[in-house]
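Please see the structure below; I have some questions.
Only a single protein chain was left out; the remaining protein chains are all shown in position.
And now, chain A:
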Amino acid sequence: MPTSSPPGRRARVLSPGTSRPSSEAREELRRRLLELIEGNRVMIFSKSYCPHSARVKELFSSLGVDYNILELDQVDDGANVQEMLSEITNQKTVPNIFVNKVHMGGCDRTFQAHQSGLLQKILQEESAYEYDLIVIGGGSGGLSCAKEAAILGRKVMVLDFVVPSPRGTSWGLGGTCVNVGCIPKKLMHQAALLGQALRDSRKFGWEYSQQVKHNWETMTEAIQNHIGSLNWGYRLSLRERGVTYVNSYGEFVEHHTVKATNRKGQETYYTSANFVIATGERPRYLGIPGDKEFCITSDDLFSLPYCPGKTLVVGASYVALECAGFLAGLGLDVTVMVRSILLRGFDQEVAEKVGSYMQQHGVKFLRKFVPVMVQQLEKGSPGKLKVTAKSTEGPETIEGVYNTVLLAIGRDSCTRNIGLEKIGVRINEKNGKIPVNDVEQTNVPYVYAVGDVLEGKPELTPVAIQAGKLLARRLHGASSEKCDYFSIPTTVFTPLEYGCCGLSEEKATELYMKENLEVYHTLFWPLEWTVAGRDNNTCYAKIICNKLDQDRVIGFHVLGPNAGEITQGFAAAMKCGLTKQLLDETIGIHPTCGEPCLRAGPQPSPPRDGLEGPQEASSAKQVQDQGPGEICQKLSI
């Protein structure tokens, strides 16, 4: 008996009024089913309430593969269909899945086929794409994804091309981190730290008569050689895994097809089943007269063939402060021009301490100014530039003369000129970033994205590497693990390093309300700084706990030497659910800078006579309870 139903809701395979098919009707049914099987790349006979059916649908969705479904519970003669399917396939159950006319089986067999790679093979038979995966962008995210996909047996291509900066700077395979980011930055930071160490060394008894000076060219040559070996290493590792690397600019021309243009302008086309956009970002310019002609950015700084001399750094990002920091550490005259706050997004109390340390150590700050014009006074390597800047608060204008102007005001995603509009990939028009779901899939199912181009995700190398690797594994059946973007640690390598994991105090207050937070602080004086005669009230640790969740540590901040090394361990602890109590129960390593982080107390106090910031009130009890070790600590520091 046909049941009544709202119009348009139920599909019918057979004409209404039929409940017991005649042999004619059965033939008609068989024909119609075969039509569905042959006419669709993926055909799923399913039931809407069936969880196995749901799993299979999700699988194809996450692979970006379109499928057609017939819900047998929503069709009047679903039972007949199921019986006919059983005749055709010898399978009585749903979901019953066909791919390119091949009967895959049910949910389990389809998942097995996915894991073994068989599903991919069958999916591609009709489409005949040249590659399984093309990655556009050979940086941290792109290379990690490509390598993993190749390890899983896929045919992979990486398209990497560096459009020269306005100053003409370019670089090899490896992306921002390796060439113009983390790696050269940390090496130059180290060069500056060594300068400081030389100054400290005399206090520790080292005697030498030579004046210590720094040679920029020696440093950059050594750093560029190391980067060159990394570029080569990446090319080796791609070749070893059979990944095709093409040094060409990739852009979409139509669905599943990219055009690759090399340095000489030659164009080649490639097709692929899936794509990953990992094109990263490039430094932003101010849009004022003289910016592109005379200013440099981080793209140019690390391979600059001459010492930059007296430098104006425009910006207050970590890039600006790190660069200003090491340039000053190498002995250069450095000024930082800041429009508003330092290190936007980071804990502001600590950010201000970072800036104030830099200021105390010779970096000049021009706060609340923006440049409006850059003029060249003299050509040269370096030349002389005149910068005119306006106050953000009034009509005041200032001028300054510098050898080099370094712009570090932000970075823009490389998503506007890669043909995304041709295939309908949506981007955030304001900032060019690509919104993705929790499996890094864009709005176009066969196109994914990783790394700095992603909307709302931290722009860090390890994040891109992890996301890229997991994406490759999911796409090729090896896992269903998603990237966890929660509580990612990072470190700003300014002269006084700032490591953090979790929430800033501002963010924590916004999310949890001040009354539900307990904030523990301490100032500390690293032992190595004592004899060297360095500041005793500068290094700082702050721990933010959520009172509503057993004093769970939700924010960790440390300002001091080796902040990155310290923070890494705490990040792992936070992933394990670190609480204040666990911190208190952890015995410190003495004498280190990590140790005071464990002992942060309810409020900071200035240290007396070289003692670490003591925590009277609530941690006084802990000090008493601890043995000689703790007392030792208070005396020797």
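Worth a mention:
The definition used in the following text is that a contact is a pair of C-beta atoms (placed from the backbone, for glycine too) under 8 Å apart; a residue touches a chain by one contact, two chains touch by 3 or more; residues count from 1.
Everything that follows uses one rule, which is that contacts and distances are computed from a predicted model.
The listed options are "Transcription factor IIIB 50 kDa subunit", "Peroxisomal membrane protein 11B isoform X3", "Protein YIPF" or "Thioredoxin domain-containing protein 17", and the UniProt record of the chain not shown names that protein "Thioredoxin domain-containing protein 17".
Touch with the chain omitted from the figure is made, among A:38, A:108, A:217 or A:240, by A:240.
Within the set A:48, A:225, A:359 or A:550, the residue that contacts the chain not displayed is A:225.
Where chain A meets the missing chain, the touching residues are 225, 228-229, 231-232, 235-236, 239-240, 247.
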